[in-house]
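Shown below is the structure under consideration.
Coming up: chain A.
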Amino acid sequence: MNWKIEIVLYLLLLANALLALGVRNLLAAAVAATAFTFTVALLFLSMGAIDVGFTEAVVGAGIVGVYFIAAICQTTRKSRD
Partner candidate 1 sequence: MTGDHSVVLIPVIFFTAALLVPLCRRGSRRWPYWVALVSSLLGVAASGEALWRTLSTGEAIHYHLAGWRPPMGIELIADPLSAFFCLLITVVTVFVLWHGRSLVESETPGKAVPFYSCVMLLLGGLSGILLTGDLFNLYVFLEISSIAGYALVAIGDKRAPVASFRYLILGTIGASLYLLGVGFLFMTVGSLNMGDIASVLQTRAMSPVEISALLLIVLGIGVKMALFPLHGWLVDAYTHASSTATSLIAPIGTKVAAYVLIRALFYLFDTDLVREGIPVMNALAVMGAVGMLWGGVLAMAQTDLKRMLAFSSVGHVGYIALGIGLASPLGFIAAVLHTLNHSVMKAVLFLICGSLRQKLGDNALDSMNNSLRLRMPWTMAAFTLAAISMIGLPPTAGFFSKWYLVLGSLEQGKWHWVIVIVLSSLFSVVYFFRVLERVYLRPQEGAEEEPAPARDESRPSMLAPVLILSASLLLLGLGNVMIVNHLIRPMLPAGF
Partner candidate 2 sequence: MPENWIAHAPFLAVLVSLAATPLILLASRRPNLREFWTLLAAAVKFGLVLSLLPAVRAGGTVEQTLLTLAPGISLGFRVDAFGLYFALIASGLWILTSFYSIGYMRGNSEEKQTRYFASFAVSLSATIGIAFAGNLLTFILFYELLTLATYPLVIHKENREAIRAGRQYLAFALSAGLLLVVGSAWIYAQTGSLEFEAGGMLSGGDHPAGMMRVVFMMFLAGVGVKSGIMPLHSWLPAAMVAPTPVSALLHAVAVVKSGVFGVIRMVGFVFGPEAMGAYGLNLVLAVFAGVTVILASLIAFQQTNLKKRLAYSTVAHLSYVALGAALLTQAGFTGAILHISAHATMKITLFFCAGAIYVHTHKSEIGELDGIGRSMPWTMGAFIIGSLGLAGLPPINGFLSKWFLLQGSLDAGLLAAMGVFLLSGLLNAAYFFPIIMRAFFRPSPAGEKPFGEASPFMVVPLCLTAFLSVALFLFPNLFVNLYDLAGLAVSGITGGEGTP
Partner candidate 3 sequence: MVDFIHDNYAYWAIMLLLVIGLYGMLMKKNLIKKLIGMVIFQNSIIILFVTAAYKWGATVPVVDPGRSTDEIANYLNPLPHTLMLTAIVVGVAIVGVGFAIVISIYRNFQTLEEPELLERMK
């Protein structure tokens, strides 16, 4: 509701996105990506889309996070870029 909070959330989103794409350790990238989706969920809550926010938190952040971890466990943690 407060646009100042929203701006903070957006900045957090940008930072998380850049971080997720930037770090070389894939596990760290996965954590950043999960943080990104979780921030998105918070943003939805702040915009009154409560149902979307919860779904995003559970499905987006939760399941995608699990996917990432599972995939990285099955493959490798290192990345060149």
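In this section, a residue touches a chain if its C-beta (ideal position, glycine included) is under 8 Å from a C-beta of that chain, and two chains touch if they have at least 3 such contacts; residues count from 1.
How these were chosen: all candidates are chains of the complex that A comes from, given by their letters.
Computed from a prediction, not measured in an experiment: that's the story for all the values here.
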In-complex contact partner of chain A, selected from candidates 1, 2 or 3: 3
Contacting residues of chain A [partner candidate 3, same complex]: 3, 6-7, 10, 13-14, 17-18, 20-21, 26, 29-30, 33, 36-37, 40, 43-44, 47-52, 55-56, 59-60, 63-64, 67-68, 70-72, 74-76, 79-81
